[in-house]
Every structure is written in C-alpha cells, then in structure tokens.
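Single-structure report; data block below.
Heads up, one of the protein chains got dropped from this complex, but the rest are sitting where they should.
Residue numbering begins at 1 within each chain, and the chains themselves are lettered A and B in the order written.
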Amino acid sequence: MDIKKLASLIGGTVEGDGSSDITGLKGIESAKSGDMTFAMDENLLGLAEKSGASCVLTTTTVRKSSKPLIRVANPKLAFLLIYNILNKPEIRPAFKDPSANISPSARLGENVWIGPNVCIEDNVSIGNGTIIEANSAIKKNSLIGNSCRIYPNVTIYEGVVIKNNVILHGGVVVGADGFGYVKESGKIYKFPQLGKVIIEDNVEVGANTCVDRGSLNDTIIGANSKIDNLCQIAHNVKIGKNSLIAAQVGISGSTVIGDNAIIGGQVGIADNLKIGENVTIGAQSGIIGHVSDGEVIWGYPGRPIRETKRQMAVLAWMTKNFKAISKLIK
Amino acid sequence: MDIKKLASLIGGTVEGDGSSDITGLKGIESAKSGDMTFAMDENLLGLAEKSGASCVLTTTTVRKSSKPLIRVANPKLAFLLIYNILNKPEIRPAFKDPSANISPSARLGENVWIGPNVCIEDNVSIGNGTIIEANSAIKKNSLIGNSCRIYPNVTIYEGVVIKNNVILHGGVVVGADGFGYVKESGKIYKFPQLGKVIIEDNVEVGANTCVDRGSLNDTIIGANSKIDNLCQIAHNVKIGKNSLIAAQVGISGSTVIGDNAIIGGQVGIADNLKIGENVTIGAQSGIIGHVSDGEVIWGYPGRPIRETKRQMAVLAWMTKNFKAISKLIK
Partner (left out) sequence: MDIKKLASLIGGTVEGDGSSDITGLKGIESAKSGDMTFAMDENLLGLAEKSGASCVLTTTTVRKSSKPLIRVANPKLAFLLIYNILNKPEIRPAFKDPSANISPSARLGENVWIGPNVCIEDNVSIGNGTIIEANSAIKKNSLIGNSCRIYPNVTIYEGVVIKNNVILHGGVVVGADGFGYVKESGKIYKFPQLGKVIIEDNVEVGANTCVDRGSLNDTIIGANSKIDNLCQIAHNVKIGKNSLIAAQVGISGSTVIGDNAIIGGQVGIADNLKIGENVTIGAQSGIIGHVSDGEVIWGYPGRPIRETKRQMAVLAWMTKNFKAISKLIK
C-alpha cells in the first residue's frame, strides 16, 4: 500500500510525496527504505529523518520534514492501527496434536488448535478459534471462550471461567488455592478455597503471573484489563475494567479495585481494601488504606503523591540544614 | 446431616431449630437455603440473616438471631473443620497415564496417581497416595513422601527431599541452583550448588514459587509452614515450623528463620541473617539486620514497628509545621 492509502485508512494528512509503497513498519532504530516509522516529537523526528524510513507518522504540530509525513493526533496509536490493518490475527484450522490428552467429555468449538502434550480434563469447554499451545494443562470443568490464546506451560485449575479474546502468556497459573489459613492454638488449618476465577473479555495476563481462585466468593479480572508478568492476584480480588497493572504487583485477598486503574510495577496492596475508579498508583508503593476515586498515590506507605513528595522534600531540607537545626536544639 | 449433628461434631451450642439438614457450606454472599455459613461479628451476622443460609456458625457473644445459630469460640475454624469432615481428601486408585515417562528404577508406593506427560527420572521414590499432575517433571534421586499433591507444570530438580502431605502448586520450581558466584579480576565464576532441598511434612508452596537447592549445605522448609505464590527462597535458607510467608517474599541466601514466623507480602530479607522465633514482619519491609524472638518489625529498613510508625509520624509533623521550622532556622 502506498502512503496516501495508509493515511486515508487512519484519517491522517499526507505531507510530501505520498506515492511510495510502504512494505514494513519499524522503529526508528531499525527502519530501512520502504519502512514506515513514527515520531512523537521533533527530537524523534530528527532521528527518523536520519533513518532509512520512507515515511514518518508524526503529530499535527511538529515542523516540516524532508521525508514524507503522515500527520495524525496520536502517531503511536496510528502506527498500531496500521499494523493491525496489515496483520490480521492468525486464524488456524482446527487441529489436535496426537500427543494432546483431551478428555472425551471436553467440548471443543470450531477452529480450535491444540498443541503437543496439552492436557484437557473432563467437562472443559473451549470456544471457537482458541489456540492452546504446547504443554499447557486445563483441569476439569473449566470454560474457555472464543479466540483466546493460551501460550505454553500454562496451568488452569478446575472450574475457572475465561471469556473471549483472552491472552494468557507462558507459565501463567490461574485458579490455584488462595493463601487462606486459620491459626488456632499454634496449629495452622487450611481454609477451603472453593471459589472460581472469572477472567472477562480481552484481558491479557503476563508470563508467570498467578491469579488465585476465590475462597468462598470468586476472583474476577474485569474486561479489557491488562496484567503484566509475575503479578500476584490473591483470592477474592476483584479488578475493574480497563486497568493496567505492571509487573510484579501483588494484590492481597478480597481487595476490590475500580475501573481504569493504573498500577506501577512492584506495588503491593494490602487485603480487604477498596480502591476507587480511575486511580493511579506509582511504582513500588505500599497501599495500606482505602483509596478514593481519581486519586494519584505514591509512597511507602502510599499517600497522595503530593504529600509523599512534600515529605521527601522536607526530609531532604532537614538533612541539608541539619547542623543549624541541631545547634538550635542544643 | 442436620444442624444438631454438625454442632456436636465441633462442640458447638445450637440456638434455635436444630433439625434442618445442611447440604452445603457457603460464604455469606452466596449462601442459599440448605447452606450453612459463618459470621465472625454482629455486622456479618446481620448480612448472614439477609442471606438464604439455613444456619449461621457464630461466636458465643453476639446477639440472638431469627436464624438457627451454632455458637463456637472460633466460627471460621469451625466452618473449616465441618468442611473437612464432609469433604475427605481425595483418594485416587493407582494410575499411570500411558504418556507419563517413568524410569524403570523409580519406586512408586501404593495408590500413586501419575498424570499425563509427567516425567520421573532414575531412582525417584514416590510414597503412598501421592498425586502428580500433568506435565510435572521430577529429576533423578528425588524422594517424595506420602499423600503429597503436586499440581501441573511443577519442576523438581535432582536429589530433592519432600516429606509427607506436602502440596506444591502449579509452576513451582524446587531445587534449582542457588545464585552463587565468585567475582575475581572482573570475571564471574559459578560456585557449585551441591546441597539439597528438604521440605518437611504438611508444607504448602504457592504457584510459581522457587526454592533453590543449598550450595554446600541444604535449604530446609520446616514442617507445617505455608508459603504463598511467587516467593523466592534462596540457597541454604532454613525456615522453621508453622511459619506463614505471604506472596512475593524474598529470603536471601543462608538466612535462618525461627518457628512461627508471620511474614507479609513482598518482604525482602537480606542474606546471612538470623530471624528469631515468633517474629512478625509487616508487608514490604526490608530486613537488613538480625531480628530477636517475638519482635514485630515493619519498614524500610525494617525496625520495631513502633519505631517505624513514630518516625513516620514525626516526619508528617515536620512537614505540617515546615514553615515554622524553616523560619526559626533562618
């Protein structure tokens, strides 16, 4: 497709010669002749001009360029939209590797692809177009929706519900028992973990992340939420829709998080908390109290970010002026 | 079983009509007619009364109710004890899936259940009633005791010792090499990791947790201890009995932790430390010094919790009164 055609697909404006064909999409560092790249600001536009790229997606406000440009409101978004136009999701024909171990009572939809050594236990249901890769195991009574992608070495425990267009990366474990015990007279008793996990549409779960099953209720990941690698989602947690949860976050039991949360890496959230909607939590924060809608939180323990920064600034000032302060006290 | 019978099994006192049959155990949110639920306080009792539950396990001190009650000292404990009475642990008949790869030199006890694609190398021994699920791998010379449950995709390296009634959840890795190197003249040499891992009776290890083998000595997890998901237990660590270690905790090499520890999520403990008995460590603490018996620690770095809280309060006060302080200094 030529530049003009691609611009029209995403509602962009061509500046310069729009007649060249674009054959690839690349980052600035690796773009060669025939490639389109994108630049979010003038600095990056300068780098893009030095690359071999034949066209640069950029903003409506940066300066003119010697290279052909497509101007759009959000060049990064336009880049991915063009990528998605040119690269349709893979549809595989129905396939069951002969080494897969599929219970006769499992129900498989159309165009389901089952890789080598996959184990599917009794009464599992798998929707149309779902791909389950090598060495993953799905225990009894679990329901997997349509167009899901389950990468290798994933473990899904019994009775888990996964809806449509869900991606589970390698090593994910969904539905293991929550960490629930009762300690009495020095003895530790395991509390039953009888709830389900429900993962709603369009969720993506990163490699080696764990989502525990509910204890008496269910653990729920809301639609369109994305969870990075190595996160811990404990029993009975409810995460709202459209949330972004970065790597190594831990959310403790029964905490409820509203829609549109943005949670930075390595954040820990204590149990039984209510985190409102549209909350942002900075990386490594430790949340030990409820958080209201729209708050921006950071710190250990987590507080409104302005408060944390102010405390840090005061401590730095005190340290700088320590001699004067200690003299005054004495 | 009817309410009276259940009450007698756990030494509880019936209040109201004890003749109804109980057919299920549920949390308050999902309890329906025929179910028993539990309520730890009056507030929860109020919610339980609005549910469909036919009986509520509750404390000896809350008010009377329109619903039949069973009064006990610890309703949550009573609930799990009744659950355990009604749900005996699964005993499966002896089974080896034809796709399992079991060395002829492996020794299997009675009623051992081996799922699809399980790999069991030379000289492994597996005790009576142990269940090993799909796609787990057990390397040579490891010893697994009786009545263990090993979930899918678990990796057990060579020479690991796992005693009885141990649960390993999906994706657990036991016995990988510890992180031991010698750096000399800018070159990094791998130090031999020759020790074992010993996991004692009744330990539960959460999904994707890693327990490294010892370097020259052994790594030991004491009886009845419970470790949550995504924890790191480094080489030569010794954890005492009856400890509860929440998710994403990291314990560095050669640290020794006494019995009855309670360690919150995301805590990090440095190497070569001695943590006493009956120690409690709050979530996300960073422990960089020894801890005496019975201490309650929190903070970064970890200190007695009162000290950490007092420092936090003083910094908050300083921040609030910063104008006055800075005026005084000037």
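As a convention for this text, a residue touches a chain if its C-beta (ideal position, glycine included) is under 8 Å from a C-beta of that chain, and two chains touch if they have at least 3 such contacts.
Predicted model only: the values in this text are computed from it and were never measured.
Asks: Sort through B:D212, B:D228 or B:D259 and give me the one touching the missing partner chain.
Replies: B:D212
Asks: Out of A:N74, A:S103, A:N141 or A:S292, which residue would touch the omitted chain in the full complex?
Replies: A:N74
Asks: Looking beyond the chains shown, say which of B:K32, B:R92 or B:R310 touches the absent one.
Replies: Spelled out, the listed residue whose C-beta touches the missing chain is B:R310.
Asks: Touching the left-out chain: which of A:N153, A:T219 or A:S254?
Replies: Once the missing chain is taken into account, the touching residue is A:N153.
Asks: Out of A:D97, A:D201 or A:E295, which residue would touch the omitted chain in the full complex?
Replies: If we include the chain that is not displayed, A:D97 is the one touching it.
Asks: Spell out, residue by residue, where the missing chain touches chain B.
Replies: Given the touch definition above, chain B has residues 99, 101, 117, 119, 135-137, 139, 153-155, 157, 171, 173, 176-177, 179, 181-184, 186-192, 194-195, 208, 210, 212, 215-217, 230, 232, 234, 248, 250, 252, 266, 268, 270, 286, 288, 300-301, 307, 310-311, 314-315, 317-318, 321, 324-325, 328 touching the missing chain.
Asks: Residues of chain A in contact with the chain that isn't shown?
Replies: Where chain A meets the chain not shown: residues 25-30, 74, 76-77, 80-81, 83, 87, 97, 99, 115-117, 133-135, 151-153, 167, 169-171, 204, 206-208, 224, 226, 228-230, 242, 244, 246-248, 260, 265-266, 283-284, 300, 312, 315-316, 318-319, 322, 325-326, 328-329.
Assume only the chains that are shown with their structure count from here on.
Asks: What whole-number Å value describes the gap between the mean CA coordinates of chain A and chain B?
Replies: 27
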